[in-house]
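Apart from one protein chain that is not included, each protein chain of the complex appears where it belongs.
Labels A, B, C and D are assigned to the chains in the order they are written; within every chain, residues are numbered from 1.
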Amino acid sequence: MLQVRELECVRGDHRLFTGLNFQLRGGELLRLRGSNGSGKTSLLRTVCGLLEPTEGEVLWNGENIRRQRDEFNSALLYLGHHNGIKSELTAFENLRLGSALSGGGVSDEQIYDALEKIGLGGREDLPTQVLSQGQKRRVALSRLLLSEAPLWVLDEPFTALDVGAVDRLARLVEAHLKKGNMVMFTTHQEVDLRAGTLREVSLDS
Amino acid sequence: MLQVRELECVRGDHRLFTGLNFQLRGGELLRLRGSNGSGKTSLLRTVCGLLEPTEGEVLWNGENIRRQRDEFNSALLYLGHHNGIKSELTAFENLRLGSALSGGGVSDEQIYDALEKIGLGGREDLPTQVLSQGQKRRVALSRLLLSEAPLWVLDEPFTALDVGAVDRLARLVEAHLKKGNMVMFTTHQEVDLRAGTLREVSLDS
Amino acid sequence: MVSENAIAWYHFSSPKNFYPLAGRLIPWFWGLAVILLVVGLYMSFFVAPTDYKQGESYRIIFVHVPAAWMSMFIYLVMAAYAIIGLTWKLRMAEMMASALAPTGAMFTFLALWTGAFWGKPTWGAYWVWDARLTSELILLFLYIGYMSLQSAIDDPRRAARASALLAIVGVINLPVIYWSVKWWNTLHQGASVSPTMAPKMASIMITTMLVMTFAFWMYTIAVVLMRARRVILERERQTSWVMEMVNADPQAEMKK
Amino acid sequence: MNQSSLSGMWRAMVSRDLTLAMRRRADVLTTLFFFIIVVSLFPLGVSPEMELLRSIAPGVIWVAALLASMLSLGRLFSDDFQDGTLEQMLLLPQPLSVLVLAKVFAHWLVSGLPLVLLSPLLGMQLGLDSDGIVLMMVTLLLGTPVLSLIGAVGAALTLGVRGGGVLVSLLVLPLYIPVLIFGTGAVDAATSGMDYEGHLSLLGAFLVLSVVLTPLGTAAALRISVE
Partner (left out) sequence: MNQSSLSGMWRAMVSRDLTLAMRRRADVLTTLFFFIIVVSLFPLGVSPEMELLRSIAPGVIWVAALLASMLSLGRLFSDDFQDGTLEQMLLLPQPLSVLVLAKVFAHWLVSGLPLVLLSPLLGMQLGLDSDGIVLMMVTLLLGTPVLSLIGAVGAALTLGVRGGGVLVSLLVLPLYIPVLIFGTGAVDAATSGMDYEGHLSLLGAFLVLSVVLTPLGTAAALRISVE
């Protein structure tokens, strides 16, 4: 269970949000709303522990994430504005090396399978730098297919994706929630997502 | 008038499109469709003269753009996947220096006005690197408000924008078309754009 | 007593309480600095005897040596603040560390400059690659690196923490550098010119140097407190107490 | 009209790059400090004896200037390339080569000129006499713009190519070598009382040639790299 308590974030002169409280249980989907610059990315990064909050804390299973970094990190999958893939490596190598780093246990077939599913069949062995904007995003998203982490934190996962890919990703999120896991995300697009419990947090005041 | 004749683009092993023909007259809007990796960005860059076509040619007022680069460039405004703004400069400085480079004639008031209109009022004097993803995109888009170029080429201009900003941009495009100018763009989002003549070119085969 | 001290410490480690305290202390330190400086300069020029070998030019020692001492002291103090700031996340300590750096660099530069100035009449050259001179030069580089890093990062919080880390790395290296430079020089150069004067310095000279050192210290504290106040205002400008103060100030002016 | 818009663009470009340089003041200063530190490493690495140092001083200072200028060139186009502003520059309705010349000029103002102004101090530290120091400044004044201009071609070529650094060194350094040889040669000649005017006029000729030729090459390289 993820809990956020009295969180405050200040960037430069702007207090983006303060006294923010919410929690996320298994099977729940949290959608973050807010206009450009309202602090969505900052909040997501704070929840992941990449940004230090000026006040308040983030708890995972009741304990501050800073005091159990390894446990929390192994339960987390974060996808930010950046894709986090190496442009010199092929899509396949990116996924293989990525999974080896985070503890391994993923076979080559699983990787090819994931790439096929996400719509990159036939392009697995191109260096990702020659891929189009949307194809790069897909490589990053295929990590979702390979990971066992119960908590997904997705920062505008739908950007650059075409209609088909948006739909595929939405189904993926729904399946993840069905298994009793948690997803926290933000997007400016209207996406059709059905989930058991949908929570919304808005940062516009 | 923009004309594209028998254009072909090959990247690596993939022939993205071939034998492409279309033309764009004053007051017309051209929307490029196609799934991820179908070659939309490549086509837009070819039209701008940044990418050399493997076959065919792009004509502006009947002449190949490569033989009249300065004339064509002064009639063109291109906005790519990259925002093309300097992160060390403020939004205001970016626009002022940008307009000075492209020939000048824009006053400081006009710039402040444009930034206000695009929704960056109060953030004009922050270095753009601290702006959020959507705010950066808005800085890039405010060039549209300051330019006199008759041909706009926009590569996914709506990414990272929130609902309000998407709407504002759509109205801007409509106004540009009303003046008898041309717009060529691509997007994966569904956007409500009313124009006199809407052309569509699809790259999916 | 102890706990009272601890509470006072804690109290003044918050920028909000530190700001007015510093404001009250600054005039005192300025006063002390001026008095000590006047006394020290009087002693250096009129009380201390003329050196029989070097004549009057040796009097530069009364600026040179205290400046050289200060340059090293200040680095240590700065690193100590950096450690405190990083481990206990005390903002005030971070700010003190960054407020100290320019003064430290200034004294380093002063030591180098007075030394070079002195070197011309005594050694016949502005610069020689002596161990002590070289390590002072390296110290200047460390200070400049610290300040450049700080000014290159826009976000003040990140700037403070990154440069604090650098200061700590530097302080671990400082003895190694000093000692290796010494070794290097003695290995290469048998009997080198070294900036040591007559072995037994007259006690009046030592006293003068100490007075000057204290003057420099008082000056440092005054300047650093002033700089820290400026840094506080800049970094805490979005907090309510700074805003209140900034908004209240004009009214206070008007009442006067 | 065309001429006035050209000079307007020149001014706009130079002032843009100078503004950027002022924003990253640390950048400018670091080139300088790099220069100072590299020169100071030599006494530490080689020997602190003044006699030896004096004899290698012109070479050391010139090599350090060459390295500093080469390093600072890395950022000449790469920032603009990454954030997409270079793309926009290629789409300006003005000749690209003039734009390039303006950029290189601005770059030299903030990274070459300070080296020239600082060199006397370093010359003194290494024990050069005053004749040597003056000549050192003159040669650097003529030579560093050539380094920037030649380096710009290399920087433009490496933009697209990942780690094309080798290519740059291969292309650029052989061209740097004549500048280095005549630069140090002039100082050596002066300190040993020989004639040095031939060296200087050759350096001047290099400068004129590279002002005329390299902007064209750089512009062509940029168009290729942005594809």
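For the reader, a short list of remarks on this structure follows.
The rule is short, and it goes like this: a contact is a pair of C-beta atoms (placed from the backbone, for glycine too) under 8 Å apart; a residue touches a chain by one contact, two chains touch by 3 or more.
Since the structure is predicted, the reported quantities are computational estimates derived from the model, not experimental observations.
Seen in the complete assembly, the chain not on display touches A, C, D. Remark: the omitted chain is touched by one listed residue; of A:Thr18, A:Ser74 or A:Gln110 this is A:Ser74. Residue-wise, the contact with the chain that is not shown comes from C:Leu142, picked out of C:Ala48, C:Met78, C:Ala111 or C:Leu142. One chain is missing from the display, and on chain C it is touched by residues 86, 138, 141-142, 144-145, 148-149, 152-153, 155, 157-158, 161-162, 165-166, 168-170, 172-173, 176-177, 180-181, 183-184, 187-188. The set of chain A residues touching the chain not shown comprises 48-52, 69-71, 73-74, 76, 78, 80-89, 93, 97-98, 100-104, 127. Although one chain is not drawn, its touching partners on chain D can still be listed: residues 23-24, 26-27, 30-31, 33-34, 37-38, 41-42, 44-47, 52, 55-56, 58-60, 62-63, 66-67, 71-72, 74-75, 161-167, 169-170, 173, 177, 180-181, 184.
Note that in this section only the chains that are shown with their structure count from here on.
Remark: the per-chain Cα centre closest to the mean position of all protein Cα atoms belongs to D. Inter-chain spacing, taken between the CA centroids of chain A and chain D, is 46 Å. Counting partner chains per residue, chain D has residues 24 touching two or more of them. Contact of a single residue of chain C with at least two other chains is seen at positions 155.
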